[in-house]
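In what follows, a structure is listed as C-alpha cells, so that the remarks can point back to it.
A single protein chain has been omitted; all remaining protein chains appear in their positions.
Labels run A and B following the written order; every chain starts at residue 1.
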Amino acid sequence: MTRQEELAVDLISGVWESLKAVRERSPLVHNITNYVVMNNTANALLAVGASPAMVHAREEVADFTAISQALVVNIGTLSPEWVEGMQLAVHSARRARVPWVLDPVGAGATRYRTSTAAELARQAPTVIRGNASEVLAVAGEAGATRGVDSTQSSEASLEAARRLASNLGTVVAVTGKTDYVTDGSRVVAVDNGHPLMARVTGMGCTASALVGAFLAVEPDAVLAAARALSVLGIAGELAAEQSKGPGSLQLHLLDVLYTLDEDTVRARARVR
Amino acid sequence: MTRQEELAVDLISGVWESLKAVRERSPLVHNITNYVVMNNTANALLAVGASPAMVHAREEVADFTAISQALVVNIGTLSPEWVEGMQLAVHSARRARVPWVLDPVGAGATRYRTSTAAELARQAPTVIRGNASEVLAVAGEAGATRGVDSTQSSEASLEAARRLASNLGTVVAVTGKTDYVTDGSRVVAVDNGHPLMARVTGMGCTASALVGAFLAVEPDAVLAAARALSVLGIAGELAAEQSKGPGSLQLHLLDVLYTLDEDTVRARARVR
Partner (left out) sequence: MTRQEELAVDLISGVWESLKAVRERSPLVHNITNYVVMNNTANALLAVGASPAMVHAREEVADFTAISQALVVNIGTLSPEWVEGMQLAVHSARRARVPWVLDPVGAGATRYRTSTAAELARQAPTVIRGNASEVLAVAGEAGATRGVDSTQSSEASLEAARRLASNLGTVVAVTGKTDYVTDGSRVVAVDNGHPLMARVTGMGCTASALVGAFLAVEPDAVLAAARALSVLGIAGELAAEQSKGPGSLQLHLLDVLYTLDEDTVRARARVR
C-alpha cells in the first residue's frame, strides 16, 4: 500500500472506532439548540449511544456545561435570553475544557443572526458546522443566505472555510453534497449522504449534534467531525434506500444509527 | 358541460397547479408558531416543496418577513414576547405585501388568547384558518372553546365566518369534517380529509402552514386556501389508508405530501 492508501484505510477505520467509543462511553452532550429540532437532535444522540440534555437558562447553563463531555450551540431560533445562555455555556466550556460546536443556522439571513453567529465564532469553538451559505456569511463573505437552506455549494465555500479556520484557530465543517472539514491546512472530504435528507428538517442540526458526541471521544477535531458526518451520511443513505419519502427517512435514520455495525460502516464510509 | 360543471373542473385543476407551483418555486415560508408543532410544520412544508423557517425574536423578525414569500402566525403557545414578535412580523408583512395567515389556536379558551387572536385578526390577515370554535371566538360569538379541540361543527360557524370575512375584508377558512373557505361572498367547500388526522397533534397548524405556502404562489386567497386544504386532506386520506394508528399516519402523511402526483390529486380532490 502507498502512504496515501494507508491514510485512507486509517480514515475509514476511525469512523467505526469513534462510533464504537460513543456507544461505549455514552458522553453527556449538552445542547442549546432550536425549538424545531430539539426532539430529533435528542433522538439522534440517543440512537448513536450518547446521552443528550437540553438546558438553556442562565441560572444553570454554566453548571450544566461543566459536567458535560461536549456542548453544542445552535442559533436556529435565537433570542437575546437564549444568546445570553449560549455565552455563559461557552464561557464555562472554555474554562472546563469541554469541546464545543457552533451551528450558525441561517447566518446571513438577517443582521442579528449574522452578528450573533460571528460573535460566537470568535469565542474559539472547537468546530463550526454549517452549510456553504452560513460559512460564507460567518467568514464575512458575500454569502447570499436565503432563509435557512443553502444557496451555495460546499465547494464554493471551501476557500472561505479554510481562511475562517486559520483566522480563528478552529475547525470548520461545511456540509453539502460533499462535506469538507478543515483546520485551515488539512482538508478531509466526506462523500456520504443522500439528497432526500435535505427534505427532513434539522438534518444539519443533527450533524452538529453528532459532531459534539464524536468530539467527546476523539480529541482530533478534524477527524471527529469527519467521522460524525460520515456516520450520519451512511445512516441517511441506508435509510433513504428503505424510504418512500421524508417521513419514512426520519424513522429509518434513527433505526440505522442505532443498529449500524462495523462491516457496514467500513463498507460504506467515504472519507478521504 | 354546464357552467357549474366547468367551474368544478377548474377548482380541481387548480389544486394540482398550485401544488406544482409550490414545488417549482419553493417559496420561503416564515413561521412564528407554537413549540408543539414546529417540527411537523417544518417537515410538512419541506415535503410539499416549500422552504420553511422559524424566526420569532423582535431583533430580526421584521427583517426575515421582508425576505419571505409568506408569513404564518400561530398563537398556540403564546407569550407577550412572542406576541410582540408576531406584531412586528405582521407589520413587516403588510408593508412588504407578503401574504400572511393567522391561526388563532385555542381562541375562546382564555381571555388572553381570545383578545390576542382578535387583535391580530384586525391586522388584515390574508387568511384566518381555524376550527369552528376558534372562528366563533374570534368572531365574537359565544364560541364554547374547550382547550384546543373544537366543540363545534364547521357548518355551525360558517355564518360567523362569512361575517368575520366581510367585516375584516379577509378570507376565513374553517376546517372540520368539511372545510369552508370564504371571503364573505364566495364559499368554497373542501371534502377531503380523514378522522384519524384529528388524533395527530398540530394537524390544524400544518393546514395553516400549507395555506401560507399556497398563498405564495396563488394570489386569490380563497383558492389558495381551499387548494392547500384539499392537498392536506388528500394526503391524510391516503396516509390513513396505510396506517394502523396516529403514529403511522404522521409518517405516511409526509411521504404522501412528498410523492403526490397529478393523477392522484385530480382523482381525489373534492373542492366545490
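Basically, contacts are C-beta pairs under 8 Å (C-beta built on N, C-alpha and C of every residue); 3 or more make two chains touch, one makes a residue touch a chain.
Since the structure is predicted, the reported quantities are computational estimates derived from the model, not experimental observations.
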| item | value |
| --- | --- |
| Candidate in contact with the missing chain, chosen from B:G14, B:P27, B:P125 or B:G202 | B:G202 |
| Among A:A8, A:M54, A:A124 or A:V187, the residue in touch with the chain that has been omitted | A:M54 |
| In chain A, positions touching the absent partner | 28, 35, 38-39, 42-43, 46-47, 51-57, 59-60, 63-64, 67-68, 81, 250-259 |
| Interface with the unshown chain - residue positions in chain B | 34-37, 39-40, 76-80, 106, 109-113, 146-149, 199-202, 243-248, 250-251 |
